[in-house]
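Only a single protein chain was left out; the remaining protein chains are all shown in position.
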Amino acid sequence: MSHNTFGSLFRFTTWGESHGPALGCVIDGCPPLLPISEQEIQSYLDRRKPGQSKYTTQRREPDQVKILSGTMTDEEGVLRTTGTPISLMIENTDQRSKDYSEIKERYRPGHADYTYDAKYGIRDYRGGGRSSARETAARVAAGAVARLVVPDISIRAALVQMGPHKINRENWDWAEVDNNPFFCPDKEAATFYADYLDDLRKSGSSVGAVIEVVAEGVPVGLGAPVYGKLDQDIASAMMSINAVKGVEIGNGFEAAALTGEENADEMRIGSDGQPHFLSNHAGGVLGGISSGAPVIARFAVKPTSSILTPRKSVTRSGEEVDVMTKGRHDPCVGIRAVPVGEAMMACVLADHFLRHRGQVGGK
Amino acid sequence: MSHNTFGSLFRFTTWGESHGPALGCVIDGCPPLLPISEQEIQSYLDRRKPGQSKYTTQRREPDQVKILSGTMTDEEGVLRTTGTPISLMIENTDQRSKDYSEIKERYRPGHADYTYDAKYGIRDYRGGGRSSARETAARVAAGAVARLVVPDISIRAALVQMGPHKINRENWDWAEVDNNPFFCPDKEAATFYADYLDDLRKSGSSVGAVIEVVAEGVPVGLGAPVYGKLDQDIASAMMSINAVKGVEIGNGFEAAALTGEENADEMRIGSDGQPHFLSNHAGGVLGGISSGAPVIARFAVKPTSSILTPRKSVTRSGEEVDVMTKGRHDPCVGIRAVPVGEAMMACVLADHFLRHRGQVGGK
Amino acid sequence: MSHNTFGSLFRFTTWGESHGPALGCVIDGCPPLLPISEQEIQSYLDRRKPGQSKYTTQRREPDQVKILSGTMTDEEGVLRTTGTPISLMIENTDQRSKDYSEIKERYRPGHADYTYDAKYGIRDYRGGGRSSARETAARVAAGAVARLVVPDISIRAALVQMGPHKINRENWDWAEVDNNPFFCPDKEAATFYADYLDDLRKSGSSVGAVIEVVAEGVPVGLGAPVYGKLDQDIASAMMSINAVKGVEIGNGFEAAALTGEENADEMRIGSDGQPHFLSNHAGGVLGGISSGAPVIARFAVKPTSSILTPRKSVTRSGEEVDVMTKGRHDPCVGIRAVPVGEAMMACVLADHFLRHRGQVGGK
Partner (left out) sequence: MSHNTFGSLFRFTTWGESHGPALGCVIDGCPPLLPISEQEIQSYLDRRKPGQSKYTTQRREPDQVKILSGTMTDEEGVLRTTGTPISLMIENTDQRSKDYSEIKERYRPGHADYTYDAKYGIRDYRGGGRSSARETAARVAAGAVARLVVPDISIRAALVQMGPHKINRENWDWAEVDNNPFFCPDKEAATFYADYLDDLRKSGSSVGAVIEVVAEGVPVGLGAPVYGKLDQDIASAMMSINAVKGVEIGNGFEAAALTGEENADEMRIGSDGQPHFLSNHAGGVLGGISSGAPVIARFAVKPTSSILTPRKSVTRSGEEVDVMTKGRHDPCVGIRAVPVGEAMMACVLADHFLRHRGQVGGK
């Protein structure tokens, strides 16, 4: 059962609406004795924070995280987890007072307005309420804690496609990712995206993106076949992110077009005496279990639904109207999904690390 | 927590290995009073059954299902569910006695041999053991019961791409799906696939495929944001199927290349006085909740890993070897994934139907 | 899996330590459109609040609850649940600055000091940290919300034994429960307890108690055999309360001493044409399913472990010491367990109400 909880042994529950007093998460199952700090969690939140470039929403939120429980300062003065629930809270500050009567009655196409109303009979329409991407701040906070559980795993993500424009993978340089406002590992592509997105933004349009998440140093053996497969849980994690419409592992959809010979990852014994793979079409997962190769996932983010062009819609009371969405929006929500994808990957890996240790006794 | 259980209010647990005495599932949470029969469950199993054409494995399994619990004949002589666990069993019959010593020691590339061994330190190597696609028979049986829970929803799937060859969607005809051994809705494509796959089969090669699952008649409101989203659970369900490497909803990865204008689904009031959508780029899900439009998912199946061309591999004891996989295999495992995809969709929808009814009180 | 979460369809997660900045809970799965107010939740918290008589801890906490998410004011100005997570927070205010070095090193007998340290290797020793009964404030808040889900069920609890002294059940008067500081339904017993407990308090001793919880108006059919039985979940709920050592349903342990004839609840058709029971030895549950008779549970609370008499103990570093627990403590923690028992019963019933509606479609 899961409504607002993700994970099993390492799991978090998020709460909060876009325009409520605060949002946050409760992380349960985090092992004790891990060094933790608000600063470290904050550093991940800062990467996702809105208002950092003209390419993301101009809403100005400090997104300052507070740790409310689950930690204790030890005798050396180091703040550590205690094994009890870690409650993290982020107060909302930039909730512009405005007239919401329009959005209250009109369903914005592509948004969850209609479905929330149809399901619940009531919704918090201010800024999208619970369906707002602000919820992902809580995910990023949870992900920062998850990284503490698997410190030997490197988890990074990058934007690899904006609109129809893919990066040139030969230019891939992780160091570039933090050098441009798109989390793009291809310097040339980033330069192109700057102009491309600026034009879209000015015209009130929007565009989709593809994000790639790479986890290196994942030990062999994580994943619980057949309904707790590692790739299954990654798919679940990524598809739960706002606006995501597709997820793939390793070769993903391209694997469908290949022959068995082309898609095979051959094996040899490495210099360390251990089996290793000569390629990684599988994206680090075989039979739902990590193989020791990097775990690679990609997910597709649809274009921001809020655009200036009027679109046909209806009201709560059944009138036909045209809706044009004004307000502070990201022309490409995929950009800020990069740290969110990292966070979700971290949570899945932390969870499976603990589950594996529980069931099999692995380190 | 899930190892071998899928779902929450409607959920099933599968068990069994490829070459054990039997396999099966226990379905828990199925509502009472639904008419049920072994014949109806069998009809779905027969669609997935091996050995029905030269394009699937020549293993001959009757896959005869038995209902062991959870039903009762009522006063009209109709067998009905009672609300207690439904245990379904399928005995394995065609377990050829053969020498497994080779596969026992050698890791077949692309298979789960290495990862199961690395995780558990032991594995049932006979026919792939638990990682064999035979497990999907239990899913199909569970899916047949799930359909009873949502009788007003039509759930169908089709193969829409084999290798690099996509069908022509303008030829789509559901009636064709059962007219060819590929579950292909495009008659022309099916003719092409027949030759194409025959050549691959003869050369001992294999190829991937893409399957599309369509659920029509899904009521508005199914799905529990934000970590029990309908599309999230569909992604989890499909990615849990053997050999699946990607899942997408509606426009999926193509949505990344579109603008907000192109991807929008506009709304109008229909002749029934209800809101409806003028297009379905979203694939029937908005904000994780069903919108009333058809729910559309696609998943990519990698090429069968068992091929005749020798590939480099290693043994349990660390020797380098070349492995050529003989045996009874499907050159395109994607074909038999069609009824499995339908079954998983049925299970997700049945589960969310019950969850929605529980939380919100919907019909 | 549950660490700090209770329930399935209606479920809550609590967080917070005795001396942290705050504590709270996140309630997930609450149906939408229920009228809710901080005042109403507060009224239940006020019943449990410390410092209200000389018989409970002199710690002064206003226990003021704030709703942080999950609600929306409707057009009539009524605050209503929206079906999204309800986050409730209570700030800690009376955290006396004091020297904790003694309790930090010494294990208080009967407390969880030793076991938390042994399990986690670290613990928040200030006021008992997470193991403090302050956590039950979050339960009471959750219970207040649970009552909204089952408004037709009356849920009340009372203290029926203090130390060896049982009440006279013939004196039972629900109206008396709020007339004395013991939640005692027997006026005479309450008078006796006043002196009895005052003596214990002055001598620095403590005593146990038995609490009875009665739910009237429970519809027939709640409970999911065989591992989600209503009485099973009540037992789990009550045993999870701090210091509880026993739980029983209906006749409970006395049933062991009876014959089948004595313990039988005979049935007849009532004036409403429905089956009803002529007695209620079963406590309203048969086969794990509610029978329509009042659901009756009792639980035993051990004497407060914090006493002034020195007891033998050890330190973290393995020294043998004598420990005398000073501080602000309840001589009978069972008293304040009364509203906690009610709250847990409300949560179990709300959860099973939703589960039953989900699986069986009951109203």
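Going by the order they are written in, the chains are A, B and C; count residues from 1 in each one.
We take it that a contact is a pair of C-beta atoms (placed from the backbone, for glycine too) under 8 Å apart; a residue touches a chain by one contact, two chains touch by 3 or more.
These figures come from a predicted structure and were not determined experimentally.
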| item | value |
| --- | --- |
| Displayed partners of the chain not shown (whole complex) | A, B, C |
| Touch criterion as defined above, residue of C:I155, C:A209 or C:V338 at the omitted chain | C:A209 |
| Touching the absent chain when the full complex is considered, from B:R47, B:R130 or B:K245 | B:R130 |
| Touching residues (missing chain, whole complex) on chain A | 1, 8-9, 29, 31-32, 83-84, 225, 354-361 |
| Touch residues of chain B, complete complex, unshown partner | 1, 3-5, 8-9, 11, 13-17, 20-24, 26, 28-29, 32-33, 66, 68-70, 72, 74, 80, 82-87, 89, 119-124, 129-130 |
| Chain C, residues in touch with the chain not shown (by the definition above) | 1-6, 8-9, 14, 107, 109-112, 114-116, 118-120, 130-131, 135, 161, 163-164, 200, 205-210, 220-221, 223-229, 231-236, 238-240, 242, 245-269, 273, 275, 278, 282-283, 286-292, 300-307, 309, 311-314, 318-320, 334, 355-356, 359-360, 362 |
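Following the convention adopted for this analysis, only the chains that are shown with their structure count from here on.
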| item | value |
| --- | --- |
| Chain B and chain C: spacing of chain centres that average the CA atoms, whole Å | 45 |
| Intercentroid distance (Cα basis), chain C paired with chain A, Å | 38 |
| Sites on chain A at which at least two other chains make contact | 1, 3-5, 8-9, 14, 119-120, 130 |
